[in-house]
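Missing here is one protein chain; the remaining ones are kept as they sit in the complex.
Showing chain A:
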Amino acid sequence: MPETSENIHGIELVRAAFLGEKTARAPWVPFVGCHAAALIPMPTSDYLRSTEAMHKGLNLAISRYRPDGIPVAFDLQIEAETLGCGLNWAEETPPSVSSHPLVEGVTLGELQVPDVDAGRIPLVLEVARRLRAEHPDLALYGLITGPFTLALHLLGTDIFMRMFDDPEDVEKLLSFCSDVGVAMSSYYLDAGCDVIAVVDPMTSQIGPDQFAQFVTPYAKPVFDFIREKDALGSFFVCGHAQQNVESMCKTGAHNLCVDENIPLDFVRDVSRKHHVSFGGNLQLTTVLLLGKPEDAEKNAVQCLTIGENHGFVLAPGCDIAYDTPPENLEAIGKLVIDPYRQETVATLAETRSLDDIFDMSQYGLTDKVIVDIITLDSEACAPCQYMVEAVQKITPEFEGIVQWREHKIKYREEIVFMTSLMVKNVPTICIDGQITFVSQIPPRDELIAAIQKRINQKMRDRIQSQRASVYVLGDTEEACEPTRQQVDRAVMELGADVNVSVVTDEFEIRSFGIPLSQTPAIVTAKYRVQSTREVPEVAVIKEWIKSLQ
């Protein structure tokens, strides 16, 4: 095994990253919310209302994506629902709020902080408890609705006008939402969560001054509470919230998490200045949903490069889309624990615009069997070294028939070679241009068997390329018939792959150097395919001709 941090517990990695420490690798926290419903599969509307379904869906996600942390639920309507907001349920997204109690006659004084048994709260807490028991090493995220977003759910977009008309009332509402946040944090922590994520996407709509007035004083008590409990707190925001990153650092959160709308290096620089860790910002739609595993890997490597394994959590910016292809997330799950894969992806990304791809159609037509080993560099990469040694050891047994070469992709021409062979992983063994062993070091017997198979294949190909014909010559079909029957019988008894042709045209018979008077006659001819789809050099053709004489 390569020297990776695969065996480090997710919770330890997440904790270290949250505390701004350098980590053996960045923790990977896919925000699997409604996407877990697709894994079962079932509509989100059923999923988010069933403990059993959420428990099952999240376990599927955990086993497939190998995360270091995972949210119990990604639904910012749980608190709103208990407080009287109407919900519209959908099949592939979380529900949305359809009515706001504070504009429908309910007063703030009538609202109570939801207790632990309200609405769907016990449901998600039970999911948290089960996951805690089953995955003691995984960082469990409890997601709560941020005070500003919850206030919007309760009051609707009137809040933006009230911020001018009646700021005191808005502040009272936000204070209530902050209390709800503290209560929700306490429920999730009691159920075994390690991290509380305060998710406040609506704050992207306001500027830093309003953030200081209407967000910081109400988010801070939540993070203070989380810190008192020796737990970890993250501030999640999505949208164009670049203007507030500095303000977010002052809320008391250990960590900020952003989506692709904010450049990750900007967040890194600002948050480090404030000794806050950061996370993000895999692209949800263009990469995770619509891209391929290679795209997901590339995007992950871009994020990891910026994160520098230093106070950084690799995560998407928001709830992963319902029908995101699981293989994209699986690819990231494998990539994060494989530094060699990361290096390969990074190197390939740098040279993706290569236009000089080799024509490999003739590759493998030589007499010898060519074993190509594509490596990062066998001197610097342990698995590459083992793979090269494995090939090196067995080649003498083939007494010169097998020739091996190492291609280190730190050199440009070797990347072109790798791309031409359509190799995507390192290290890889290609036998006569065919990808044969990917990433794994083949056991000696398997490697010998694979090369032997290729040698046998080549032998068969060679025999097949030396095709032969038997010509039966005569002035009429009838005259040729007895001879042709004898030839057919001989071919059949030998089981030979030979073409039998009858030639009766006088000029053609003469072209064989036989006068008509000497018929019936038999001529045999043997052909050998020397080249295909190319114009060979004259010198090469001369060599072929010489071998005929």
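Quick note on the criterion: a contact is a pair of C-beta atoms (placed from the backbone, for glycine too) under 8 Å apart; a residue touches a chain by one contact, two chains touch by 3 or more; residues count from 1.
Rule of thumb we're sticking to: contacts and distances are computed from a predicted model.
This complex has a chain not shown, and the name its UniProt record holds, of "Putative metal chaperone YciC", "Xanthine dehydrogenase D subunit", "Lysine-arginine-ornithine-binding periplasmic protein" or "Cysteine-rich domain-containing protein", is "Putative metal chaperone YciC". Within the whole complex, the absent chain has one touching residue among A:Asn59, A:Ser175, A:Gln213 or A:Gln457, and that is A:Gln213. Residue in contact with the omitted chain (choice from A:Thr23, A:Ser234 or A:Gln283): A:Gln283.
In the complete complex, the residue from A:Ser175, A:Gln205 or A:Gln434 that touches the missing chain is A:Gln205.
Of the listed positions A:Ile40, A:Leu108, A:Leu123 or A:Met163, the one in contact with the omitted chain in the full complex is A:Met163.
Within the full complex, the residue among A:Asn59, A:Ser96, A:Gln392 or A:Ser439 touching the omitted chain is A:Ser96.
Interface residues of chain A facing the missing partner chain: 75-77, 88, 90, 92-99, 156-158, 160-161, 163-165, 167-168, 199, 201-202, 204-207, 209-210, 213, 238-240, 242-243, 259-261, 283-285, 289-290, 317-319, 321.
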